[in-house]
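Notes follow the structure.
Heads up, one of the protein chains got dropped from this complex, but the rest are sitting where they should.
Labels A, B and C are assigned to the chains in the order they are written; within every chain, residues are numbered from 1.
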């Protein structure tokens, strides 16, 4: 089955900030999309904040099995109507993969119900991600751990609901740990949070990072049960 | 330890709707508060929608270990500022017990991130609640199951995140089942959803229902860890 | 991907008990295997208790992606070595689908760590199974609920660990509820418990039951992460 994936990006810092542009001249979304195309099995499109309806009108969402989300400096500029459309589509079955600083996006906070806050430090030192659930499809093809030689640090406490499944835990050189690969179900939709991806590091060119994103997209696009009905309903069994 | 509990009620139907007033002449909150006072170990106050700041100004919330929430016809009249205050206080450690039609309250939806929708039917028939987690303090003193001889039906699918703990499952005469006792952690706070309590039935005078609410309040008021710090942080370990 | 599935059956009552033989003349395993063959995508073999090594020597398990397990009156006759082989193979990544009275099998109890006890009643009345997690692949193609017009009752409390995922909850005409579709991860393996299937009812010819078993097998056969290494290990990062 081909998974239809839309790669969403705020796409601001790549246009204005020279060190970011040096790494992602065409935008972070283009790097992520390239990784998915290389992985195969995906029909990939991209969308960005400054497009009409933030690039996510109903017709795009309706044709999207999985949406990936990267944002950082402009979370508040995402329109309320966009958040509502994406939220409704997730509950209706679309997968959502929230990346790195997307932890503070309006859509992630709405789905989690918590502050989604965390500790951070832009020191560009080593991160090692350990697989703690080797039974999970998101870990397919990874070794027991993998390294990003330079990344921003994110540290606990990460103010999220306890994940339904915890797949990856990060070790940082400065002494911190972090729940870096988490899954949630919301309505008929599946949500993945995946930590790495600071804009000043070439993280989305890393083979392991690309593999996790592709695995997560396949997992989040799995078939699901029937759309439930709600409201006032007659008995399904005869009276006693 | 005495648990300081605030019993919140919309308090509308009891004032305007004769059949409801017949059961709860002083309001549902007064019945719930009486049950808690009888249980002992609680310092109980009440608060209602039409009070200033919806009865929940900062000083009340600061002096509240556990808040119970009953609302039905006026969810939209709860002020946004109230929802924000309660939400922040839950993340900071206050327990929250959401009762019956409170499933559609703004605060519960904000904490859950889902529609919180369900099936319902006002037929006043039997409900039987089964304990499925006998290791849980919320089940203390209950039998293996207990009966409410007349209640509104709530049926699956209940659109909530998978509960951290599932304590009670209801059986309804009309053929439905429902996850009736669910717990969640959000930040440093603990949240319980407990299903029974339609305004046209004397549910909050039932001994088992009162016991569950008291147990839930004690559970939600447990000690917790330190308030986390967030934001930009120096390394905690020396450089490698 | 073709899933290699082995359908294991105790195969005793079908040979000795006329009412059971009337329904399953060739054995319960043959009915389950037929359902999987009809579903497509499976390479199906069967194995039974009275074969050498209980039909499950190492070479069979090594060539099995998912094992289904039905047993009832002869759990204690399964050899300890068989239990150990199956247990090791599950931890190494084989899926296991435990059916109905298999709740008391030695392999299920070993994987769960609890008594796996429950209430039961052979009254052949109605069971209705509700989907409580419509995001789960095991629910694919089911309606919101489905009915078995005659089945044995199983009632709570079911003494299992809290499931990683709860997919189905049963309603019984006699007033009971039951967690009927549960998933667990153990090592690199995935385990599903699915309730229906008493030997005196034609349950394994039911289209919905067959669909759940096929869905569960596909889910349990998903790719997983690398086989972990254990024991004494040198540091992975340079000394601080």
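Assume a contact is a pair of C-beta atoms (placed from the backbone, for glycine too) under 8 Å apart; a residue touches a chain by one contact, two chains touch by 3 or more.
Note that the structure is predicted; figures quoted are calculated from it, not measured.
Checked against the full complex, the candidates B:26, B:122 or B:144 give a single residue touching the omitted chain, namely B:144. Checked against the hidden chain, the listed residues B:131, B:148, B:182 or B:209 yield one contact partner: B:131. Considering the whole complex, the residue from C:25, C:124 or C:228 that touches the absent chain is C:228.
Contact residues of subunit C toward the unshown chain are 91, 110-115, 117-121, 123, 125-126, 153, 155-157, 159, 161-162, 164, 173-176, 184-187, 228-237, 239-240.
Contacts to the hidden chain, counted on subunit A, fall at residues 128, 130-134, 144-145, 155-158, 162, 165-166, 169-172, 175-177, 179, 237-240. Listed for subunit B, the residues touching the missing chain in the whole complex are 93, 126, 128, 131, 133-137, 139-145, 164-165, 171, 173, 185-190, 222-229, 236-237.
What we mean here is this: only the chains that are shown with their structure count from here on.
Separating the centre of subunit A from that of subunit C, both taken as means of CA atoms, is a distance of 33 Å.
Between the CA-based centres of subunit B and subunit C the separation comes to 36 Å, rounded to the whole angstrom. Counting partners per residue, subunit A has 126, 164, 173, 185-187, 228-229, 236-237 as the residues that reach two or more other chains.
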